[in-house]
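Missing here is one protein chain; the remaining ones are kept as they sit in the complex.
Labels run A, B and C following the written order; every chain starts at residue 1.
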Amino acid sequence: MAQKDAASSSKLWGGRFAEDPDPQMRALNDSIRFDRRLYYQDITASMAYARALARAGVIQSDEADQLERGLTAVLAEFEGGLFAVAEGDEDIHTAVERRLSELVGDIAGKLHTGRSRNDQVATDLRLWLREAFATIAALVVDLQRTLIGQAEANLETIMPGYTHLQPAQPITAAHWLMSFFWMLQRDHERLAAFGHRGNLSPLGSSALAGIPYPLDRAALAADMGFDGVTRNSLDAVSDRDSVAEFLFAASLLGVHLSRLAEDVILYSNPAFGFIELPDAYSTGSSLMPQKRNADPMELARGKTGRVIGHLTGLLTTLKGLPSGYNKDLQEDKEPLFDTYDTLTTLLPVVAGMVRTMQLVPDRMRAALQPAMLATELADWLVMAKGVPFRQAHHLVGEVVRVAEEHGVSLEALSLDLYHSVSSHFDSSVYGVLDFDAAVARRTASGGTSPVAVAAQIEQARKLLPEA
Amino acid sequence: MAQKDAASSSKLWGGRFAEDPDPQMRALNDSIRFDRRLYYQDITASMAYARALARAGVIQSDEADQLERGLTAVLAEFEGGLFAVAEGDEDIHTAVERRLSELVGDIAGKLHTGRSRNDQVATDLRLWLREAFATIAALVVDLQRTLIGQAEANLETIMPGYTHLQPAQPITAAHWLMSFFWMLQRDHERLAAFGHRGNLSPLGSSALAGIPYPLDRAALAADMGFDGVTRNSLDAVSDRDSVAEFLFAASLLGVHLSRLAEDVILYSNPAFGFIELPDAYSTGSSLMPQKRNADPMELARGKTGRVIGHLTGLLTTLKGLPSGYNKDLQEDKEPLFDTYDTLTTLLPVVAGMVRTMQLVPDRMRAALQPAMLATELADWLVMAKGVPFRQAHHLVGEVVRVAEEHGVSLEALSLDLYHSVSSHFDSSVYGVLDFDAAVARRTASGGTSPVAVAAQIEQARKLLPEA
Amino acid sequence: MAQKDAASSSKLWGGRFAEDPDPQMRALNDSIRFDRRLYYQDITASMAYARALARAGVIQSDEADQLERGLTAVLAEFEGGLFAVAEGDEDIHTAVERRLSELVGDIAGKLHTGRSRNDQVATDLRLWLREAFATIAALVVDLQRTLIGQAEANLETIMPGYTHLQPAQPITAAHWLMSFFWMLQRDHERLAAFGHRGNLSPLGSSALAGIPYPLDRAALAADMGFDGVTRNSLDAVSDRDSVAEFLFAASLLGVHLSRLAEDVILYSNPAFGFIELPDAYSTGSSLMPQKRNADPMELARGKTGRVIGHLTGLLTTLKGLPSGYNKDLQEDKEPLFDTYDTLTTLLPVVAGMVRTMQLVPDRMRAALQPAMLATELADWLVMAKGVPFRQAHHLVGEVVRVAEEHGVSLEALSLDLYHSVSSHFDSSVYGVLDFDAAVARRTASGGTSPVAVAAQIEQARKLLPEA
Partner (left out) sequence: MAQKDAASSSKLWGGRFAEDPDPQMRALNDSIRFDRRLYYQDITASMAYARALARAGVIQSDEADQLERGLTAVLAEFEGGLFAVAEGDEDIHTAVERRLSELVGDIAGKLHTGRSRNDQVATDLRLWLREAFATIAALVVDLQRTLIGQAEANLETIMPGYTHLQPAQPITAAHWLMSFFWMLQRDHERLAAFGHRGNLSPLGSSALAGIPYPLDRAALAADMGFDGVTRNSLDAVSDRDSVAEFLFAASLLGVHLSRLAEDVILYSNPAFGFIELPDAYSTGSSLMPQKRNADPMELARGKTGRVIGHLTGLLTTLKGLPSGYNKDLQEDKEPLFDTYDTLTTLLPVVAGMVRTMQLVPDRMRAALQPAMLATELADWLVMAKGVPFRQAHHLVGEVVRVAEEHGVSLEALSLDLYHSVSSHFDSSVYGVLDFDAAVARRTASGGTSPVAVAAQIEQARKLLPEA
């Protein structure tokens, strides 16, 4: 078993341990390999903390200055890629304090006064999340703008709208594109709301019981850009709600991206041929030279599983934990960072794909089928002939069946055959059977007509921040 | 294979089908057994829709009155337990319209004009969710009040605070109880925010493309108590974000309840003995007559898994769906209803348990260990002796080790042995080793001292609605 | 608070409780509403237990007979739908024993000797699971047979094979259908293996510590059809591995069904038109009379989310439980039963759909594109001309590009243009460009040629039990 050595006695908590930790235990336990990513938050929060200690009279003002200068130097080492993790550095907090003490000497030992790694990591994480929410929201906005761009270019393009993936009614391509705008708008609002909700400072909660020094937590929070302070120290050190909120917002965003992806994958299959994939965002095959695959869209769909998995994993980890900090909470960071990286990698590529994919209006129009106008016939029976809708629907169902039996489409069905179903039908029925007219009729708010979609786009633009 | 018969031709969509659905397919497909729960929402939304059709001139005003009277009668049948589901009733929408047509005749066929089951179910669901969010939030508030009640009764009760489930520092029982208040406060705010976010009317989206009749969707939305309308019909018919939000809010609420449960289960084990379980909220054993088990708390913990499972399931179902309505979306209701039922059953019982459980201050105090004052010693070295915290922490670590080696507690350790660690120690060290003083020292906002907790409770009260 | 009354003092564990359980607590706690489903297992296991008690000399042989006759009567009441749940019946075990004591008097009180509800429910559940594994496996086999049937009818039908949902190479429809056979074969083997693995009797584990009576657990296990006994009583009462295995096997089966579903949904879209949906397994629209939707396939896909959710939920519930039975384990049954019901409802409908759907060979062939023969060209360069594959692949890539630039397909590209890419090409190239030949070439085991697929089907048949 490991002998206690100098390296480990530098550990923050080694004081009373007679024996060193097992090396495999250390490898399991240490978090520096992933939490070093919090260096900026850790160091700047420590600067604010040094200032707060000085304001509270716990340390001298010149001591705070010394600490802050030292921390600035440590930060510069991280930013410059020069920071070297040492043997005893368990986590980012240990590493920063160890390096600080090398730079400024014993005074470094004053920085942790009244603080615990429990409130420290909670603070770092919230600072990191604040940026993360904002960054993802901004990338979502970029994609929203791209959708608006494509929608504006396709305001009059008519394509089949599907339910159950079966052709249902004609819609405009702009309407289809904008449907994703609104999904993303909810994501964007959700990210903003969650980012705001969690913007409270846990610092000053100490390990669990609060701080025994006369620290002004509110001023410290304001110094770090928080909107306020957490209200109960025991809760604050083990609250990971914001992480769960981030993963949930990411999961739902992923669901929306996966639905866009599914459509793009389908529509770029030659049976549809509605979309031509750009070279820059598709790939080929090592075996089949003719292939052009929508890989980024497949990854958008596939990675949604990964993100949902992270959400599930975190909730499962949190479930049933006893009060206060438990080491299980260390498991919050990797799924969080991985989700962030997944989205920051994915969103620009999806935006690039949407921006550069070519819609093929001819193929879209060619996929329209007269039967998709059946609803128009029913509405015409209602409006022009006063037939109750349910009866109209039934009559049109019969018409569709008759047409199928005769192997002709609705507009090629003879008036005689129309009459065989109902005497309500007259020759004006053929005028109803027009795709553009069907689309144009849907002018009510949220409808697919070009005029309604133009209004939709105008509303949409107003909801986005200035570019 | 099934012959087409009269029953099925009453189906809303049977018009052109030559053959009846397979009975097993029907059993799989029909949703009436669970979506009948939406009857109130379905019928009242239909009433509002009839009024809107009349305002738009699509039906006559007296027709709307007839429809509304008929719907009132159908509603009364449901409320009175008299509604009989018929053979052809696939879902609540079909069932209501079928019954309506039996009561008012052919005019019932006008109600569905311009409407689809797609926007109809989306509307019903949002109406239901609006109540569900409010109901759960109110039950959370009840539990919050109960926690405040117990906290106020235990403002001065001192107990061990744990991290890693190891004794860390003394805290007040009120502080421990209030830590759950704040978790629930976030749940309560989240439920309110989500309920508000989704309160938009999809009605008028029709199947996917919007409505071709001149319906005033905004007036219709207001009539149903919505804050506004959805903006894109294609999105609106397949948007289940609010369901996901409900399940997520429930999952995080479950996580918080499971943590409270874990503590209560632990603390009522006789090794702790901090809590005596009330007869009314505990159970015995069929084999071991002496047992008293915290079953409701175990169920609170266990059911959190169930709710997290529902969230995962819904997100998985939504992932990768193509545009527009897909039948997969029918899978949204059962996890939603089950989650609602789980919480409405669970929350009052948890509140009852919290209200009636007896804290045992003597056992709590007996569990305090002098070593839990180690941090006090360190803070005293910092404040009284000017020792940098990190060095103070190390010295106290040595003291703890020396005390362990001599098999005595900190307050029984001789001054000589204190001196063997550091000359900073003097006889005033014994005065520091007091649990009440340690607690009282933590007066900063969010801390565990009675005065800080009293302030916490005051803030808490202000956040709750009037009782 | 509830007064203690007669009803509750009949509760199995009420002996020492001064106060009755809160009614809401009871509603939360009682499991009779779902665990009554275990009545057959509970009663037959009790019969076996009575016999074992008699063999051990704990009760008299005629007492065992009396108990068995009484239990037979209780079983008959359940089977006949006559069993009435009484006020104090918490769960199926309580209900059966209560009714038994009404029928046979005090001797009923001997049945629970040495037994606990902990080992009792574990036993019931394993008996139930044994049947459940077998039932689902048999339904999977039915679907496998159906796939073989369709495959045999389509051994020569050629369709596009896809990767990334892009046309890749021609395959036979039989090959496509059989790909699902093998997925299901893994499910079927998994269900059988899991059913076998868990077939051990926990009875005789008592509450946690084992039974103090000289019971022959092995004989008791054999009497109930178990393959052996569990080895550690503490483990046995809280082991729910078999439930997790069932949910996992169901999840993976769901994944496979969802993939079949996705293909059927896509291929029945008219852009593909590869499949015509049968009336008996598709539905229409309340608004759009021409629709024919593959609802059962959408539900197969959607319900996979539900089942995955149940698996996640159970694992989350089990995670972190302390040793021995905890009430959280009561949460095992509902997801299990729901998963079973989901599959027993779904599988026959999927089989019905596969059996009755019409493949449309003409549409399949029409969707083949000459570019799908690009790999054939490359393979021809390798085999006929000795070109290294990688170079061949590159040359064919150039050919595809040239053909695209000239807007012609591969078989219409002039020899001059072929030569412009490489002099290896000669007029025999046109003979390679044949879909049937491409398919026929893949005769190696597992390949798509009719001869290889016929061999595949023969292997497949051998793996299924006799019909």
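Convention: a residue touches a chain if its C-beta (ideal position, glycine included) is under 8 Å from a C-beta of that chain, and two chains touch if they have at least 3 such contacts.
All values derive from a computational prediction rather than experimental measurement.
Q: Return the single residue from A:S206, A:T230, A:S323 or A:T375 that touches the missing chain.
A: Of these options, the touching residue for the absent chain is A:S206.
Q: Touching the left-out chain: which of A:E63, A:D124, A:D239 or A:D295?
A: A:D295
Q: Which listed residue (C:K110, C:R145, C:K385 or C:H424) would be found touching the missing chain in the intact complex?
A: The missing chain is touched by C:K110.
Q: For the chain that's not shown, point to the residue among C:R51, C:R126, C:R217 or C:R292 touching it.
A: Spelled out, the listed residue whose C-beta touches the missing chain is C:R217.
Q: Specify the residue from the set C:L127, C:M183 or C:L413 that touches the hidden chain.
A: C:M183
Q: Touching the missing chain, which residues of subunit B?
A: Touch set of subunit B with respect to the missing chain: 162-169, 265-266, 268-272, 284-295, 298, 312, 315-316, 319-320, 367, 369, 371-372, 374-375, 378, 393-394, 396-397, 399-400.
Q: State which residues belonging to subunit A touch the missing partner chain.
A: With respect to the unshown chain, the touching residues of subunit A are 1-2, 11-22, 24-25, 27-29, 93-94, 112, 115-118, 206-207, 278-281, 283-291, 293, 295-296, 298-299, 301-319, 326-331, 334-335, 345-346, 348-349, 352, 356.
Q: Spell out, residue by residue, where the missing chain touches subunit C.
A: 12-16, 18, 58, 97, 101, 106-114, 118, 161-165, 168-171, 175-176, 178-183, 186, 189-190, 193, 197, 204-215, 217-218, 229-237, 239, 241, 244, 248, 251-252, 254-255, 258-259, 261-263, 266, 301, 304-305, 308, 311-312, 315-316, 318-327, 375-376, 379, 382-383, 388-391, 393-398, 400-401, 404, 438-439, 441-449, 452, 456, 459-460
As a working rule, only the chains that are shown with their structure count from here on.
Q: Counting C-beta pairs in contact, which two chains come out on top?
A: Chains A-B share more contact pairs than any other pair.
Q: Taking each chain's centre as the mean of its C-alpha atoms, give the chain farthest from subunit A.
A: C
Q: Which positions in subunit B touch two or more other chains at once?
A: Residue numbers touching two or more other chains: 12-16, 18, 112, 118, 206-207, 301, 304-305, 308, 311-312, 315-316, 318-319, 326-327.
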